Each structure stands twice: as structure tokens, then as C-alpha cells.
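Here you go, one structure.
All protein chains of the complex are present and in place, except for one that has been dropped.
As written, the chain order gives the labels A and B, with residue 1 at the start of each chain.
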Amino acid sequence: QNQKTDTLPYPASHTKWYDNISIGGYVQARYNRLLETNPDLECRQCDSSWGEGGGISLRRVRLKFSGNLGDYVYFYIQPDFASGGMGQHFGQIRDAYFEVGLTKKKEFRFRIGQSKVPFGFENMQSSQNRLPLDRNDGINSSIKNERELSVFFYYTPERIQELYKTVVREGLKGSGDYGIFGFGVFNGQTGNAPELNNELHVVARASYPFQVGNQIIEPGIQAYTGKYQMPLGNLSPGVSVRDDLNYLDQRIAATFVLYPQPFGIQAEYNIGRGPEFNKETGAIEETPLHGGYATLSYRMVLGSQLLYPFLRYHTYDGGKKFERDARSYEVNELEIGFEWRPVKAFELVAHYTLSSRRFEDFQRPDNLQEGGLLRLQAQVNF
Amino acid sequence: QNQKTDTLPYPASHTKWYDNISIGGYVQARYNRLLETNPDLECRQCDSSWGEGGGISLRRVRLKFSGNLGDYVYFYIQPDFASGGMGQHFGQIRDAYFEVGLTKKKEFRFRIGQSKVPFGFENMQSSQNRLPLDRNDGINSSIKNERELSVFFYYTPERIQELYKTVVREGLKGSGDYGIFGFGVFNGQTGNAPELNNELHVVARASYPFQVGNQIIEPGIQAYTGKYQMPLGNLSPGVSVRDDLNYLDQRIAATFVLYPQPFGIQAEYNIGRGPEFNKETGAIEETPLHGGYATLSYRMVLGSQLLYPFLRYHTYDGGKKFERDARSYEVNELEIGFEWRPVKAFELVAHYTLSSRRFEDFQRPDNLQEGGLLRLQAQVNF
Partner (left out) sequence: QNQKTDTLPYPASHTKWYDNISIGGYVQARYNRLLETNPDLECRQCDSSWGEGGGISLRRVRLKFSGNLGDYVYFYIQPDFASGGMGQHFGQIRDAYFEVGLTKKKEFRFRIGQSKVPFGFENMQSSQNRLPLDRNDGINSSIKNERELSVFFYYTPERIQELYKTVVREGLKGSGDYGIFGFGVFNGQTGNAPELNNELHVVARASYPFQVGNQIIEPGIQAYTGKYQMPLGNLSPGVSVRDDLNYLDQRIAATFVLYPQPFGIQAEYNIGRGPEFNKETGAIEETPLHGGYATLSYRMVLGSQLLYPFLRYHTYDGGKKFERDARSYEVNELEIGFEWRPVKAFELVAHYTLSSRRFEDFQRPDNLQEGGLLRLQAQVNF
């Protein structure tokens, strides 16, 4: 990186690699079996260590490599080492993208690679900023792991760039900078899964943070549409499915955020259509879906510590396209708990979850599970 | 990481990421086919490139990311890129844990995540510190890859912390700091494997290093107990197994170490009970097991180089719970060789192995293999 240049048109660089590239990450360890009333209550998408047979688990082991490369280019690579199914802990990409700014201020930029699809606010919040342990089913059922191979365009005025940074830095549980306006295309089969059809999905989002007195409010709206192809490996033998395996996959969502200074509200709701298993017909059909959540939180400074009590209610009625037979869901869940951050690098989350979950596919067509459990997570950020 | 803080209770940090986080690692390349007398003599747990069809191999490709984060928190993430079965070289976690100290001196600390179970001294020795290429079957048959998802508590007085550091730094082949007293819980199905039953294992260990004249001696004792559930994927069709698949998994071990100044002794023995295939009945049964080893070594300084001649004898009679049908083993092995370290970053190990190994399961019920071979390893540490 510190190279003499003779005939190259670039100026010689005198920075060291560690000034351009930085490394960080976090580790989350969990235990979900205390006060458990129903071992058959589980949520595959949330946390595979819920319920029967679960034990101590690592939900996320992330390393982040990122950096600004000159005035126009930025990259971000984040493997997760808690992947590979059933606690095998293989390293798999979550994010791997780069950004090319059209100006030095990067107000206009393209983001290319695998990155989060700008659909929803909680989806954009990293788990370091989100209070409940897992995302709500209602909106997170859109895209597993929130990410897709994609090309997005984002616009963020310089003033708003600063605001987004401040919100995260001050522990106000922000989303990071996904632009006040974003749009783009993505494969549509969810991240780390092969594209199957020949059509790209399209997404657009607008989100605008502004100050009202001492408070910051951020309303937003977003929508995407495309065709999802059911992967053959997700079909039960005997289930009926369209000949071409393709289904409309379309959603629109509204967002309202009041950042916690000290009292916070975060609420979202989406409606749409997508594939869903129908136990009456034994078929995967295109059906309507709807769901969302509201989170109330409070940011408390106790001496040199931070404490965030919170409460979230969320609901979902629809399919999960990326699960077996586009599994049919009906979810109502209430979580009440706190995040405690005694020192900067460490945080502990505990919440009691009261849940009613119906999740049904061709192999398990009558399956309503209800119960409660205490969920614990210790996390280190570096 | 160098953030302005307005309303956060933590003091602003002025350190750079590379002062908090450090990266290291090592690579081991091996060849086991010279002077080989029996290509059917092999040891799956030790090194899959032993015997028929083996060639040049990478036994370990490790990257270590670690760091102290403030006064109370430490993290350690170590993926291995020689994993994934049959030389596929996928990245998989070995260690991924963090420690939270109860005091700034970290004399009392919790370690949470996937880390080594404090059972045995050679198990704790990293392969950079161990002289023979692979661990002894007797004690290493307890926990594949030595690690589990776990919560451990360790106590190390400050004076002993210093001693443990010195022992490793001076090339005395130490174990690192696993406390003079440790205890905790772990899933019990071995690392990178899913928990299957609803019970945690329990472990406790005491180990105390002390000086006698110029010598350092470290005796230790350790034990664990729990229930191991045979994974369905490890059962041969036709083998008999308990209905609930669960077996007692219980061991106790004694350790004696004289650090090599210049002559060293390291000896351990364990007894216990666990699942083991019985070829008379075709069933996996709970049986007694016992085994251990003694290693004699000598630390020689030759100019600016280090040379460690060594000899190890080890023996085991029992099952390996994590192999097919809890495969039955009877092992007697003698190794004689040396580790040579001509420069700080590079070491070469050569040892001749004389071995008698009986390893039998439902598909291969009569299998005693005997022979000798030369084993070679080149290693770089960074």
C-alpha cells in the first residue's frame, strides 16, 4: 500500500493498511430454557436454540472488516461464524459490499454486493442497536437475514449523515445510514441462496429524520415487488405447487420512530402478498399477509451505566416463503425486558416472552404452540 | 471507536482499533507417509491424512482475533480454515468466547461461549505448546476438539497469572491460564455439534503451579459428568442402542507436570464411564474406560535455536462417543522425536510412531491395526 509510483496516474499513498482498514465485531451467547412452559414453542427464523433440545448457543459471531479507500470508495465485509446450520459454526458472509460515491461527500452513492435490502427500520437496525433479541416476524418474514445480492442507490444529505451517526453513537438505537431515499434491484431469493428465476426484485424507500424540540422523529415508507421461486429443496413430497414455482412477492410498510430521549417509540406495519401453505387444499398459494410491531423503550443513565427497559408487541399473519412449503404463520407475541450495559464493551439482555405461534406446513398441518419463557443474552462488542 | 461522546456515560476513548484488537495465528502442514508399514493404521480424531490415500495436508490454519476491551472485558475468536471434512478447508470456529472479570485484576472471571473445557492439561495446551503432533487418545477422547458451548468460572490469583504467562513465553510448554480453580457447565455434545438432550454437563478442575528450587511443578485434578446423546447420524443401521439414546458420560483425571528446565515430565491418567460399541452384542453400551500418557522432554538451547527431544507413551481402553457407534478403542502408542525451532516464527516436528490400535464399530467389528510411521510437521506462528 505504500508504493513508489513511477508511471501510475495515482498519487503515491503514504498511509498504512491499518489506517485504511478497520476491524471490529461482536459475539452473542444465549440461553433460552429458563421458565420455559412449552418445549414445542419455537421460532426457526429467530433462534434455533429455542425449545426442545436447545442449550447454550452462539447466535452471532461476527467479524467486520471495513474501510474508506480514498475519497470515493468504501467497503464492508462481515462474515458470521455462527452459521452452517445446527451449531456447526462455519463462517458465512452476511455483508460483502462496496460503495462508490458520486461525490467526495458521498451524498449520492451506489452500494453493490450482498447488503441489507432497505425494507423496514428494525430490519436495518443491527443487533447491537435493536433491543429485543430477535426481529419481529411481521416485517422480517420478508427477507431472511435481511440481505440480498443487489445494486442499491442511496441519497443522504451531509447534514443527515451527521444525524444518523450521532443517533447510533449516543446509544439512541438508530438504524445506520440507509439514505433518506434509496432504491435498487436485488435477486429476490434472499441472501446466501442461489438466484432461481430470471427476474430481479425492485425496492424503494424514503425515511426522514427531523428534530422537534429536543426530540428526533423519523417516519418512513418502503415497498418492494418481484417474483419468488420456491426452491425444490423446500417442498414436501405431495404438496401442490404452481408449475413454474413462481409467486408474486410484494410488500409495503410504514415506519414511525421516536428516538429514546429518554422515552422511545418504534412502530412498523406492512401488508402484502406472497406464497403461503394452505392446509385446507394442501397447496402453496398466493395469499395476502400483514403484520407489524410496536416497541416502547426508555433510556436510563445510571452512574456510568446504561439501562434500557423495553416492551414489544408484534403480530404476523402470512407465509414465510423461505421455509418448508412457504410455511403458514399466525404469531402474537409480547416481550418485556431490559438491556443493561454496565461497561462500554458488554451488554446483557433479559426478556420474558409470552407467545402464541401457529406454524404449519404439509408435514405438520395442525400446529399451534403457546407458552412463555425467559430469554437471556450476553454480548460483547469490539 | 474514537468517538465523541455527548450524553453517553462512558469516557471518550482515544485508542485506535489496532491497539485494542490483535491478530495472530499459525499454519501446520504435515506429511505422514514416510516409513509407513501399514496403510490401514489410522487415527481419525488425530489426523485424517494418516494412512491409505493420505498426502500433503494442512492440519490447522488458524487466525486469532483477540483483545482486552477496557478493564473488565476480553474476547477471543479463533476460526480454523482446515475444517469441513476431507480437506475442504472451510472456516469453522474453534474458539469464540468472551470473558467478564469481576475485578480489574481479573482474578475472578466468567468465560462464556465456545471454549476449551477445563479437563486435562494436554487438552489445554495449544498445539504451539504441545510436543507430540496429536493429543493422547486416553484423555482427548473425552471431548472432540476439546471445546464446548459453555459458561465457566475461573479463579487465578495475580501472582499465578504472571507465572502462567512466563511459562508459555519462556518456551516451557505451558497450558495457558485456565485458573487454579475452575468450574462450569457445558452442552456436552462436543463443540460445533448441536445440543440434543435437555441436560448440561458439569465440570470442575483444580491445578496449582509452584516452585521447588529452580523447578516449577504443577499437579492437578479434574472431573466432569453429564448425559451424552448418541446422534442419529452416527448410528450404523442394525446397531442396538438405548431407546432414549442417552448414556452416562463421566470422567475424573489426575495430572502431574514438571516444566522442562531443562528436563520435563508431563503425565496424566483418567478413568470414567461412557458409551462404547460392544461387538459381542452388537450394541452401544455404557462401559468403563481408562487411559493416559507420560511425556518426557528436554529443552535445549543451541546458539539462537531451540530443540526439544521428546518421548511419549500413551494408552486408552474405551469408546469414542462422538464417532460411529461410539467406536470401541484399545490403543498403545509410543512416539519418539523432536521439535526444532531454528527461528522464532518457524518450527519443525518429526517423530517416529509405533502404534497398536484396535478401533471397531458395527460395520467393522474386527479391526486391530499395528505398525510404524514417520510423522513430519512444519509450522509457522505469527
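In the analysis below, contacts are C-beta pairs under 8 Å (C-beta built on N, C-alpha and C of every residue); 3 or more make two chains touch, one makes a residue touch a chain.
Because the structure is a prediction, the values reported are computed rather than measured.
Novice: Among B:87, B:157, B:309 or B:365, which one is in touch with the chain left out?
Specialist: Residue touching the chain left out of view: B:87.
Novice: For the chain that's not shown, point to the residue among A:193, A:252, A:354 or A:374 touching it.
Specialist: Candidates A:193, A:252, A:354 or A:374; residue touching the omitted chain: A:193.
Novice: For the chain left out of this view, which of B:8, B:63 or B:354 touches it?
Specialist: B:63
Novice: Based on the whole complex, identify which of B:54, B:118, B:188 or B:272 touches the chain you can't see.
Specialist: Within the whole complex, the residue contacting the unshown chain is B:54.
Novice: With the missing chain put back, which residues of subunit B would touch it? List them for me.
Specialist: 18, 22-25, 27, 29, 33, 39, 49, 52-58, 61, 63, 79, 81-82, 84, 86-91, 166, 169-171, 301-306, 343-346, 378, 380-382
Novice: In the complete complex, which positions of subunit A touch the hidden chain?
Specialist: 1, 3-10, 13, 16-18, 20-21, 23, 65, 67, 69-73, 75, 77, 79, 83-84, 90-93, 96-98, 100, 112-114, 149-151, 185-187, 191-198, 200
One rule holds for everything that comes next: only the chains that are shown with their structure count from here on.
Novice: With centres defined as the mean C-alpha position, give me the subunit A-subunit B separation in Å.
Specialist: Each chain reduced to its C-alpha mean, subunit A and subunit B end up 36 Å apart.
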